[in-house]
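Here the complex is missing one protein chain, while the rest keep their positions.
Moving on, here comes chain A:
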Amino acid sequence: MDAIEKELDRLVGKANLSNSLKDIDGCLELLMAARATIEADSSTAGATLSSLETQLKAGFDQTNDSLKEVYTGLNKYGKALDKKFKPVSMSDYDVLSTHQPLINRAIGMHLLREGNFDIAETFIAEADLAATIPPTLESDFRDMYRIKEALRVRDLGPAIEWAANRREQLEARGSNLEFELHRLQYVVYLFGGGEDGPRKALEYSRREFLPFQQKYLTEISKLAGALLWREKMPNSPYAELLNSGAAWSAVADSFTSEFCSLLNLAAESPLYVAATAGAIALPTLLKMTSIMKEKKTEWTSRNELPVEIPLPDRYKFHSIFVCPVSKEQTTDLNPPMMIPCGHVLAKDSLQKLSRSGNRFKCPYCPADSLPKDAREIYL
């Protein structure tokens, strides 16, 4: 990049049209001066014009020289670019060009989920998407951003209301979001309510903690204890509750994640995750394609990439089982099978190992078993 920046500096600094413009101004002055001279003394017209001709020629030569400098600058910049970036043909990786409607829909949903409602509206109209996007998605996400905005200004009310209305769904998912929200509210009263704080907190806990009494008994008694320790908080076992900045952002994250999950959507924009993973994957794919081109094979026609893309763990989601015998990933048609000793093989491998249902030895341990005792497992 340094080389490119250096060439850019040259372009901005001197290899631009400003010098030619100065030269042109110079020529213009020559013309003006000649006119003034002739106006002052018409007898000099012949001589003035003759010298003007020569001066102008020099002026234009100068202009062209200045232009040449621009040309050189641009060439150097171009060379720096070529040196830095090997030209690559990207079209090999475009297997989506025939799926514009689906891409449009993904973008429309992305804009809504990111809270860019105005842009989303324009895009949905321009790309004529209204029929393909879930009709309530916009109002859902508007709701989400309204509640998140309230959280940002430290108002828990809307979030608590939202969670209370979905208590059953949230509980079934094992989510303790509602309790976490109440807990934070309690802490806010306790430490932010001034003289009156403890009383407010106590009232709040009596009013709101009841439905959670059974499940969160230890948490609740800890919170009640904080009432006594309020003054000496920094040294108390409840000190962690004081660290409310972190508590607020944790609650906001957990709210976003629950909110999206209830809509059956991923918490982070899938379009963002996919585009980022794509940028991470491309160098590997480019390398592979150049190799495959030599061998005259195509990858787009297959149902599996021919090369492994190293992705950080945060870009991994489902469990992956690669059969230790066949080295293939298991699929619906060739699912993972657990044999009685607890080891797992792909179904195809199992059948090959056992040949017509005979007893076979586990590839991992000395145990042998019958294929009929193997059972399909779901990862």
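To be clear about the criterion, a residue touches a chain if its C-beta (ideal position, glycine included) is under 8 Å from a C-beta of that chain, and two chains touch if they have at least 3 such contacts; residues count from 1.
Here is the rule we use: contacts and distances are computed from a predicted model.
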> If you look up the hidden chain in UniProt, what protein name do you find among "Protein FYV10", "Putative lipoate-protein ligase A", "GPI transamidase subunit PIG-U" or "Small ribosomal subunit protein uS4m"?
Replying inline: "Protein FYV10"
>> Of the residues A:130, A:210, A:291 or A:379, I need the one that contacts the missing chain.
In response: A:379
> Which listed residue, A:35, A:154, A:167 or A:199, touches the chain dropped from view?
Replying inline: A:35
